[in-house]
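A protein chain is absent from this complex, but the other protein chains hold their places.
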Amino acid sequence: MPHRPAPFRVTTHGGPSAPRLARAGAVPAAVVLGLVLAGCSGGSPAPASAPASSTLALAESAEYTTLNPLEQPLGITGKMYDGLVRVGADGVLEPGLASAMPTPDEDLTTWTVTLREDVTFSDGTAFDAQDVVAAYTAVRDPAYGSPLATDYEMVESVTAPDPTTVVFELSYPYAGLPARLTLGVPAAEALGASVADSALASEPVGTGPYEVAEWRRGDSLTLAARDDWWGGTAQVTTIHLVFVPDETARAQRVRSGEVDGAQLSPLTAASLDGADGIEVVTNPSADFRAISLPSTLPFFADARVRVALNLATDRDAMVEGILQGDGVAVSTPFTPAQGDAWSPDAAFEHDPDGAAALLDAAGWTAGPGGVRAKDGVPLAFDLMYFADDTLRRDVAQAFASDMAQVGVEVRLEGVDRPQAVAGMRDKAFVLGGGDMPYDPDPQVYRVLHSAFAPYDEDDAYSNPSMYADPQVDALLDTARREPDAAARAATYRELQARLIADPPMVTVFALEHTYVARGLDAWDGVVPVVEPHEHGVAWGPWWNVQEWTAR
Amino acid sequence: MRSDPYAPARPAIRPRPVGVITAARPRALPAGRVVAAAGLVVLVLYALLVPVLVPVDLDRVDYATGPTPPSLAHPFGTDLAGRDLLVRGAHGLRVSLVAALAGATGAVVLGCLVGAACALVGGRLDRWGMRVVDGVNAVPHLLLGIVVAAALRGSLLTIVLVVAATHWTQTARLVRAELLALGTRDFYRAAVSLGLTRRQVLRHHAAPRLAAQLAVALGLLVPHAVWHESTLTFLGLGLPPHQPSLGALLDLGQQALLSGAWWTLAAPAGLLVAVTLCLAGCLAGRTEDHHG
Amino acid sequence: MADTTTTATTTAGTAPRTGRGTGSGSGPGTDPHAHAAATVRVRGLTIAHGDAVVLDGVDLDLVPGTVHAVLGTSGAGKSTVVAALTGTLPRGTRVEGSAVLETTDGTRVDLLGAPRRARRRGLAGRVVGTAPQGAGGAFTPTMTVGAHLREVQRVAGRGRPRLGAAHPHLGAASRRQLVELAHAAGAEPGWLERYPHQLSGGQLSRLGLVAAMVHHPPVLLADEPTAGLDAEATRTVGALLAAYAAAGHTVLVITHDVALARQTAHLVTRVARGRVVAQGAPADVLVDDAPVARPARSVAADAPALVARAVAAVRGDRPVLAPTDLAVRRGEVVGLTGPSGVGKSTLAALLARLDPPDGGQVVLAGAPGPERAGFDLPPAERRRVAWVSQHPHLAVDPRLPLRRTVELPARLADPGADVTALVTGLAGRLGLDPALLDRRPHEVSGGELQRACVVRALALAPEFLVLDEVTSMLDAATAADILDVVADEAAAGAGVLLVSHDVASLRAVCDRVLKLHPGAGGAVLRPLPDADPTPLRKDPA
Partner (left out) sequence: MTTLQDAAPPPGARTTGSRTTGSRASAALRLAGRRLAWALPLVVVISLAVFALAAVSPTDAAASFLGARDEFAGAAARQGVEGLLGDRHWLASWWEWVVGAPGGDLGWSTSVRADVGAVVAARLPWTLLLMVLGLALAAVLGVVLALVAALRPHGVLARVLAGGLWALSAVPSFLVATTLMAVLSLGLGWLPAGGLTDPGAPVTAAQVGRHLVLPVLAVALSQLPWIALHLHRATTDQLRTTSTEAARLRGVPERRVLARHVLPGAAVPTLAIAGARLPEVVAGSVLVEQVFGWPGLGQGLVQAALAQDFALLAAATVLLTGVALLGGLLADLALVRIDPRTDPDAL
């Protein structure tokens, strides 16, 4: 076997030094030599070994932009960092670095969190309250450049009275704070002045169960289990994350046994189901898709039209056709992932005739060429979707088909981000949601509250329908301040009934994230979980891989 | 770079051939050329008539049926969203051909302007013009295409702009060489002694000769431009996915490859190769005749 | 079949030319550098390709010590003889007859039947040396000439030549041997280290023969060794061939150049349309080829003339033409010759007013306004002087049928005239089949194309004709036809400047011949004396 060249690794942040260039160049030269010896040996790679091997190979759809938890929450960073609060089985929050769930005072403006003592960072330094304060100060400071700044706008101050307790002072009573404390806490020293020059982007320093062993740019990232993790050493000692942008290639490498799992679209996942040892795993999520109906357009000012469009939409056909059944039809931004805050009966049935009758009643009668019109204005609008998102394209095309059947003309437009922001003023848009599903407030507040109705170029995706309903505002604000969980859920259920009467947009379904995996039966501890909008191989069946135990 | 601008092209000069299907193509037998021309006519008719004859709403999706193999009802089969590939193929081919034709025409026009300017004005403009031509030739066209598409994302205009901006150099060289030859070839000196005026020489000899060569250049640019469109769309930088084009169909086809729907890739791939072969077959043979 | 008695041809002993020189060509074995000599007896050679019969019943005898020249116009099948002897006939040709090679040490081989591989190892290069057609063709452009020769030596060095010829040359070291051979061919050893494109046609032709002679093969076949060479280079090659034959080898020369045949051949066979029409000693076979002398014309001294006064030409910083005076009067044919590249074409173009001169001026009686040239001259004035170039296929638009090319200028000059009748008449005069006019340039031969160009020029009834090397690419018959027409035009009152490097044909048709001599300040024009001081020397001794 030709000599094994030095491990090839992109190290520190400094500028490219000549030796690395030479070393990087040396590897391909060694390869050319090796080629002569290796030749191309036939035979497919060794099939995944049945017994619980301690290494796991997963195919990720894209290379990570950054490993900084303040930029990339709830993703792969969940493996290297811990938050004060952790997402548990079925999406129920449980204490993480906090020794117990955070306790609010009676008017929900001061929250106290006590910290565990037996926690160390991956570089050996100790973890204490100062790191938490530094993290939550940096995330709130716009100058640091974290995209999560507005999620903590209700936090006034974060202080550490002693090394093991942290106190959050809020500017107004807020019941949903625990859901926002899942932020990964890096070592204070490694934070840097901003995300741009923080070393955390490629050199994570966290308290999590794994640390980065090797990152080959453009090819793969290898995680190694820490033997000194406060939650006990993970039995899966090594995780190889291979970057395979092309979905067909991902599926092929799972089928050929090269990798043990990948995140695939429902259709491709279905095609692999049952092939030698492969099973499809779906996890519920609050990741909904909806079509905004901007109230600036004449016909959307009338609630009856919006109800009619909701009735004309065949949600079940979309779930079956687009998601191959891996999803739940929903009519409001609330999804089953919100637990008892979700009211199952707040839903639109598919009733195209009812929709047509409602439109006629509203005065939008069928004009020439089959498109409805009212005093000269045709019921026709543009529907934008992100051109590179095949799922949103399918939703847009299905919605346009459904609308065409009731005489509503929908013109499709594949756009990129700036075109979407610019068009949001007077065009419909296929909206995504469910970024933070573990509390109903972050799930719906910015989508429904009239405070976000006026068009704001910097915040175009919040309340794109420019929907303003005082009753909805009131219910949202009371729910925020309600300490009792049951009462909070009841308020949200009453809110959903209101949304059915006066729907801000046409919400179609909530995704179930589909994964294909092999060899899960060799492990105990594989349980479902509610996933956020972001779905990569950090979630799926492997979300709690650090707690798996060999069967 | 050339010391003597009037020297006719010697092997040392690197003409930038457009795509490999130019001079390298073995001489097209007359029969081969007839078959190619017929194939081209069929394809163009298919691309123009089918979308008109079969008015199907492009956005109408029918996930219930999903991908079905080629059958009598759907000769090309249906794609993942249950849409008939025969019709989408026609739309795709039409969009790609329009983009390619517009791009190629733009390239030829720009090439003529630069070529004529360099030849007629001569001197510094000629030298700098040739510097620019060599510069654009040195950069891989796809890279230029990706950079332009990255900035001006996803519209038909972008594709036309990309093709025109990268493929005018070959025509510029052609026009310049032809106009420069006016002074040197025995053929033109004979015309002087035979009493033809400059205008008559241009009208009877230079213009028809140049027109024939430009027609060939245009013909050969179109398949090359179709490539560019399909490549950029394949990379996700070209036309938006809901607008059917050969590139989008190929991209979709590749995704469906694993789930066994090979025909979703075969249909657009077949069309792309067919249109390329037919166009090259018709015109490639002609390039040699003009070197006479 | 092996008819040992010789027919009309003579054996090596009797030299057809007196003064052949002693010691050469005498019986084998006694000469200091004697080695195996070989005779080739070709009997009834018939070659057909498809349905066309190329050669029909050709008998040849190649005898050591003699040069046998096969003469004929292009396309008469001459080159096919060499192809037959070397076994390089194209696929699918039918060959009949025999070509027996017999050497003094008893080897007998039928060259026509020899299998290709055996021929390659045994004969090629060692026994039968061949210098193929085309001056530069013998050498691959990417190798130096020396590399070719060394390659042949290395290849042949492996086995002693089967003929066991002990030859003084083969004994010496191979490096020394090449230098000696080069000297023999009048080539500088320095040339061996150059690439073919760095050598002139004459040099390459000589080195091509040297390449064929590396092993002193007893039989040497030379195919058109002097094609495209000027008179001086032809003489050199002729001397080399004669000397090689005199050294006891058998030489076959295929040529259309009568001068070469007269200079070197001991035996001449004239071939026309694939058949031998005459065979024998050069004196009686070549008698009718002497250029026919045309009746001299009397030209009035004060006839209107096309006059170039002290015209000079400079290209870049190099003076090409020193200030020169040249006048061509109407009814007169003036010849212009000189070594290639001296500036003949430049002077002709100046006289035809295609390019403005760098000094002096060109005056034509009756031309209004200041002297101008090229497109600046009004069309009517330009048509008074016709210009025909050396390469016909460069002078016509390849896309148009000939009829349109020939008639266009005349139609543009005088839209009313019945141009078609005029052109058909002129074509007839030049022996050009009017049916050919409907073809495209690449579908007709060079000769026919040049005739069309002359028709195109004459259709404008020019007062003066400037013909720049119009006959150099043509065979004798076509050239003769064109020169006849030139003579008729002159007789009809046109003034003609005829540029050529073939002095013999110039003397036959011109009233006076001028020669351009290369000079430091540009070429200088001087009349060519009647008797050329450097007679063609045939006798090498």
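Letters A, B and C mark the chains as written, and numbering starts fresh at 1 in each.
Convention: a residue touches a chain if its C-beta (ideal position, glycine included) is under 8 Å from a C-beta of that chain, and two chains touch if they have at least 3 such contacts.
From a predicted model like this one, the values you see are computed outputs, not experimental measurements.
In the entire assembly, the chain absent from the figure touches the shown chains A, B, C. Touch with the chain omitted from the figure is made, among A:P163, A:G232 or A:P418, by A:P418. Within the set B:H74, B:H141, B:H167 or B:R189, the residue that contacts the chain not displayed is B:H141.
For the chain missing from the display, the contacting residue among A:D151, A:E279 or A:D314 is A:D151, taking the whole complex into account. Here the missing chain is touched by one residue of C:V58, C:V81, C:V95 or C:A138, and it is C:A138. Although one chain is hidden here, its contacts on subunit B can still be listed: residues 1-3, 7, 10-17, 19-21, 24-26, 131, 134-135, 137-143, 146-153, 223, 227, 230-231, 234-237, 250, 254, 257-258, 262, 265, 269, 272-273, 276-277, 280. Listed here are the subunit C residues that touch the chain not shown: 21, 23-24, 33, 86, 88, 120-121, 124-126, 129-134, 137-144, 148, 151-152, 155-156, 168-169, 180, 183-188, 191, 194-195, 197-200, 202-203, 208, 211-212, 214, 233, 235-236, 239-240, 242-244, 246-247, 540-541. Seen across the whole complex, the unshown chain contacts subunit A at 1-2, 4-5, 7-8, 10, 13, 15-16, 20-21, 24-25, 27-28, 30-35, 37-45, 55, 57-59, 63, 65-66, 68, 71-72, 141-151, 153, 194-196, 201-202, 216-220, 222, 238, 240, 242-246, 248-249, 252-253, 256, 258-259, 388, 416-419, 421, 432, 435, 446, 456, 458-459, 461-462, 533-534.
Here is the rule we go by: only the chains that are shown with their structure count from here on.
Spacing of subunit A relative to subunit B, judged by their CA centroids, is 43 angstrom. If you check the complex, the residues on subunit B that touch subunit A are 57, 59-61, 63-64, 66, 80-81, 153-154, 236, 240-243, 254-255, 257-260. Considering their complex, residues 246-248, 251-252, 255, 267-268, 270-272, 317-318, 320-322, 387-388, 390, 393-394, 396-398, 400-401, 404, 410, 412-416 of subunit A touch subunit B.
Those residues of subunit C lying in contact with subunit B across their complex are 349, 352, 354, 374-375, 379-380, 382-383, 385-389, 391, 394-399, 408-409, 412-413, 441-442, 453, 456-457, 460.
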